[in-house]
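Missing here is one protein chain; the remaining ones are kept as they sit in the complex.
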Amino acid sequence: MSADKRLYLGVPVERPKAAFFDFTSCEGCQLQMLNNEATLLDFLSLLDIVNFREAMSERSDDYEIAFVEGSISRADEVERLKKIRAQAKILVAVGSCACFGGVNQLKNRFGDLDWVKREVYGSNPVDSTEVRPVSAFVTVDLKIYGCPVKKEEVEVIVTNLVLGKSIVHPSYPVCMECKANHNICLFDLGEPCLGPITRAGCDSWCPSNRMGCWGCRGPAEVANVEQLREIMLKHGFSEEEMIDRLECFGGFSTYLSELK
Amino acid sequence: MKISCDIKVDHLTRVEGHGNIRIKIRNGRVEQARWDVVETPRFFEAMLVGKKWNNAPWICARICGICSIGHTLASIRAIENGFGIKPSEQTSVLRLLLKHMETLQSHLLHLYFLAAPDFLNVGSVMPLIESHPEVVKRAARLKQLANDACDVIGGRRLHPTRTVVGGFTMLPEKSQLSSLKKRMQAAVPDLTATVELFQTFTLPDFERETEFVSLKGDERYPFIGGGLISTDQVEMEEHDYLKMTNEFVVDHSTSKWSRLSRQSFAVGALARLNNNFSFLHPEAREVAEGFSLAPVNNNPFMNNIAQLVECVHVVMDSISLIDNLLDREWTEVRQPVCPRAGLGVGALEVPRGILYHAYEFDNAGRIIKADCVIPTSQNNANIHYDIFELAQQSASRGKSDGEIQHLAEMLVRAYDPCISCSVH
Amino acid sequence: MDKLPFVDLMAEKNRYHRRGDLSAFEYTCQAEITNVYSLTETEKLYQIQLIDREERRRFTFKPGQFVMLELPGIGEAPFSISSSPARHGNIELCIRAVGNLTKFLARVPRGTRVGISGPFGTSFPVKEMRGSDVLLIGGGLGLIPLRAPIFAILENRSAYKDIDIIYGARKSSELLFTYQYDMWRQFDINLDIIVEQADEDWDGAEGLITRILEKRCAASDLSKNTYAIVCGPPIMFRFVCDMLIKAHLPVRRIFVSLERRMHCGRGKCCRCNIGSTYTCLEGPVFDYWSVMNLKEAI
Partner (left out) sequence: MIFRVFDKDQLQRLYDVLAVNHIVGPVCKGVNQNSAPLYDFDFVKTFSELKLDYSSTIHSLKRFVLPPRETLCTFELGDDNWRKRLDFNVHEPIVFFGLHACDINGLNKLDKVLNSVVYPDPYYVAKRKNMFIIGVNCSPQPFCFCRSMGSDSALHGFDMFFTSLGDEYFVEILSATAFEYISAIKSREPNERDHARFKEASEEKINNFTCHVDTTDLTKILDLEFQAEVWKTWGERCLSCGTCASVCPTCYCYGIHENVNLDLQGAEKIKQLYSCNLIDFAQVAGGHNFRPESHVRLKYRYYHKHRGFVEAFEESLCVGCGRCGESCLAGITVPEVIASVRGLER
C-alpha cells in the first residue's frame, strides 16, 4: 500500500503510522479491529499499521498513534507504557480495561493482593500489582469505551481522528439508544440494567439482546446512581446485584466508594 | 552438525498473548530449549470468589478475546451442572451451533492470519493484501460468515450477550437461521479453496510421541461436555477433570503446566481428531485423508491441518443443526434457575483444546472457589518439550540459526496458543 | 382493491423541497471560499461567493440574519452574515475556530466549496432607526453581527444622527476588524474601544464596556430618540441592558442578538428553543421586551 496523500475538502489527509499494544487484557478489543471483515481493507487504508504483535511479525517503533489495550498490573508494564507514551503523538486507550481497569480490577476489591496471589498460584511468587487504568500512569488523549469496543464506533472514531475532526462521545445514557431500538425495557421483563446511568455509544448492544447493561462504558455525563439504586430496590433487586454490575468493569469506582 | 547457537525470541508475534522462546545449543548439544509464558496474570479465579453465580459467565467471557463464547458456555455448563439443570435439546443444539461458529472463526483466524504468512514467507497478512488479494478476501468472507453467525445466535461475536444459565435471553429469527444456512452452503467452494491452498504448503517433517487428551465422543464429534479420554487409554468422567489435568506451577512461566501419563500432553484440534476420528463428518474425513492425517498423528505441525479438517466438519455439521432447528417449534427460551450448594464442572472443547470451568457454590449460589483450566496451559509443557526435541533434531541436521528460529516459531504457532487465556 | 397511491414528494416540485429556495430543508447551495484572512489567532474572515450567478443575485438578506454553513461530512452551523447587504451572495463570515466544524474550516484552503443555506432569522430594524441616534454595543465576537448593520448605516450615513460603536474585548490581540476602525471614524462615527486587560501595545481604555457606556448614558438623554443594538457574551448582556434600561432607553428600542445551539435554523430541531420560542425563527434578533418574557434568555 502506498502512502499516497489524499485530500478531504482540500485538506491533506495523512495516513498516520499506527501501532497496537496490549497489556493485561483478553486482547479481544484488538480482535474486534480485525473483526471488521467487510470494511477491513478500507480501515487499513486509513492507517499505516507498523506494529500489531497479535497479527504481524514486522515491527517498528516509529508511530504517531498508539492504540493501547489492557490495564496495567505489573511494574514492567508501566515501563513499557511510558515508552509508548514518549513515542506516540496520540495515545488511545482502547476498551474498558485500558479506560477503567476492566474486569481485571475486580481483584482489587479484596484489598489483599497476597490473598489473591495465593488463591491462584499457591505459594509460588508471582509479580502482580493492583490493576490500574492506563490513565493512572500516562496522559490519555482519547478513550474508546466498551467491553468489547464496538467496531462501528471504532471506525467512526478512527476516521475522525485521521481527518482531524473532533471526537465526541455521547454524553447521554444507554436508555436513549435502547428506546431508539424499540426494545422493551428490561426492568419490565424483570431484569436489572445499568442503562440509565451508563454512557451510550454501544447502540444498546446488551439490552437489545435482552441482557441488562453491566456498565462497561462507564458513567454517562449525568449518572444518577442514587436514583438507580432506588429503582433497583423497587424492582426487587438487591444492593448486591447492583454492586455486582457497577463494579464489574471499573467505570463506576468513584460512585461505588460512596455507595459502600 | 550444528555447533552452537543462541536463539531468543521475545514476545513471539502472531500469537495471542506474550511468550518467549529460548534455545541455546553448545557443541551440538542442546543446553537449553524453553517456552516461557510472560503474560501478566489476571487472577480470574480469585475475582470470582464471593460473586453470585450469574456473574461468572459474564466475567469469564473476558478470559479470552478469541474464545469468549467457549468460556461463556463452559462457565454456564459448570453452573448448570452444579445446580442440576439440564439444558433443553433446543438450547443444546443452539449452543453447539454457536460453538461451531466460534471454532470456525478461530480456526480461520489462525490458519489465514497467523499461520499462513509463515508458509508464504511473509511477516503478516498485510503484504498478502497486495500479493494475494483473493486469499485475503476469501479469508475475510469465511470469517465474516462465522462471526455473523455468532452475532445472530449469541448476540455478539465477542463476549456474547444472549447466552445465559438456563438457555438464552432471546432466540434468533428462523429466517436469520435459514439465511445463515444458505451462506454456509455457498461457502463450501471457499472451504475447498482453503483446503487447496494448504495442500500447496509443505509442513515441517517432525514427530515426537505425544499423549493427546480430549473429550470423548459417543455419538458425535465432541464439543460440549461428556467423558475425557487420552491416546494413552486414560478415561475419566467430566467432574474428575483434576485427575486429567494435574496442573502445577513452574517458575519460568506465569501459566501453569499439566501432565498425565507422561511428562506432558497435548490438547487441541489434533488431539480431538486423534481421539475421535470416526465421528468426523464424511467430507471432513476426506479432507483429512487427503493430507494423510490419520490417528494417531504425532506431528504437532499437523494441528494446522486438523484445524482445517474441523473447519469443514463444523460447517457441514452446522448445516444439519440448522435443519434440525428449523424443523422444530421454538419452545421456552430460558429455564428458571435454583441455586444450590455444591461443585459444578463444565468441560468444553474450545478451538485450542479442552477447557474446564469448575465452581464451588454456597447455598445462595455464591462462588466460594473457582478453577479454570485452559487448553494452552495444558499445552505449554508439551510445547516446551517439543521445542527441545525440535532443537535437538535440527541441531543434528545442521540447520542454520534462522531456520531453527523460524521452525520453533512455527511450532509454537501451530499450537495456536492463547496465552492471555492461559494466564487468566 | 388497488394499493394506496404513493405520494412522491421527491418527484414533485413543491414548496417542501424547492430547488433554488436556499432556505428549503436540506437544499444547500454551493459556494466557494474565495478568500480567507486571519483576523486574530482564532478568528478568520471568509469571503464566500455563491457559485450560481442567479442564486448569487437573488440572495438577499437583512443585517442581523445568519446563514447555515455546511462542510460535507464535517458539520453544519449557523453564522451571522458580517458583510454589507448590498453585496448579495458575496458574503463575509467571521468565524472563530472553537469546535469541530469551525476548526476544520480553519484548515480548508481557498477555493473549497461549502454549502450555504439561508438567510434565516430576524434582523435589526435599521430602516426604523433612521433619523435617530444609534448605539452599537459589542463584546468579543459580538462585533461580528454588528458589522452588517454598521455597513447598512454607513451606506446611508446621512439618514442617521449620532452613531456610537462601543466595542470591548478581553485583550487587544482579540480585537476584530482593527483595519476598519479608521474607515468607520471617517464616517463620523464615535468609536470607543476598551480592553479588559491591557498589555504594552495597548494605549487605549482599559476595563469593561460598561465603563464607557456609563459615560455615554450620562452624555445624552436616551429616552427619546435612541436605539441600541447589543451583542456579546451572556454576562455582558445583562449588565449592558440593565444600564440602558436605567438610562430610560425604552425596552422596545433595545435590540439584542441571542446565541443558542442550532441544528436546523428552521424551527424544527428545538435546540434553540426557549419555552416555545425558536431563536432561529423569532430571533436571533429580539427586542428587549421579548427577552424579558423569555425565561433564561441570557
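So that you can tell them apart, the chains are marked A, B and C in the order they are listed, and the count of residues begins at 1 in each.
By definition in this document, a residue touches a chain if its C-beta (ideal position, glycine included) is under 8 Å from a C-beta of that chain, and two chains touch if they have at least 3 such contacts.
Given the structure is predicted, the values throughout are model-derived calculations rather than measurements.
Peer 1: If you put the missing chain back into the full complex, which of the shown chains would it touch?
Peer 2: Over the full assembly, the chain not pictured touches A, C.
Peer 1: Could you tell me which of A:163, A:243 or A:256 touches the chain that is not displayed?
Peer 2: Within the whole complex, the residue contacting the unshown chain is A:163.
Peer 1: Give the residue, chosen from A:19, A:46 or A:66, that touches the chain omitted from the document.
Peer 2: A:46
Peer 1: To test your reading of the contact rule: which positions on chain A touch the chain that is missing from view?
Peer 2: Touch with the absent chain occurs at residues 6-10, 13, 39, 42-43, 45-46, 155-156, 159-160, 163, 165, 171-173, 175-176, 179-182, 184-185, 187-190, 195-197, 220-222, 224, 227-228, 231.
Peer 1: Where does chain C touch the missing chain, residue by residue?
Peer 2: 1-10, 15-17, 23-26, 28, 72-77, 98-99, 102, 111-113, 115, 234, 259-261, 263-264, 266-271, 273-277, 281, 295-296
The definition used in the following text is that only the chains that are shown with their structure count from here on.
Peer 1: Measure off the straight-line distance from the CA centroid of chain A to the CA centroid of chain C, and report it in whole Å.
Peer 2: Their C-alpha centroids are separated by 42 Å.
Peer 1: Centre to centre, by mean C-alpha position, how many angstrom separate chain B and chain C?
Peer 2: Comparing mean C-alpha positions, chain C is 65 Å from chain B.
Peer 1: If you average the CA atoms of chain A and of chain B, how many Å lie between those two points?
Peer 2: The answer is 25 Å.
Peer 1: Where in chain C do residues touch at least two different other chains?
Peer 2: There are none in chain C.
Peer 1: Give the residues of chain A that touch two or more other chains, as numbers and ranges in rising order.
Peer 2: none
Peer 1: Note which residues of chain A are touching chain C in the complex, please.
Peer 2: My answer: residues 8-11, 163-166, 168.
Peer 1: What residues of chain B sit close enough to touch chain A in their complex?
Peer 2: 11, 13-17, 40-47, 49, 51-52, 55, 58-59, 62-66, 68, 109, 113-114, 117, 123-126, 129-130, 136, 140-141, 143-144, 147, 155-159, 161-162, 164, 169-170, 249, 251, 254, 420-421
Peer 1: Within the complex, which stretch of chain A touches chain B?
Peer 2: Touching chain B from chain A are residues 1, 22-32, 34-35, 37-38, 40-41, 44, 49, 52-59, 73-74, 77, 102-104, 106-107, 110, 115-117, 119-122, 124, 126, 128, 147-148, 205-206, 209-211, 214, 240-241, 244, 248.
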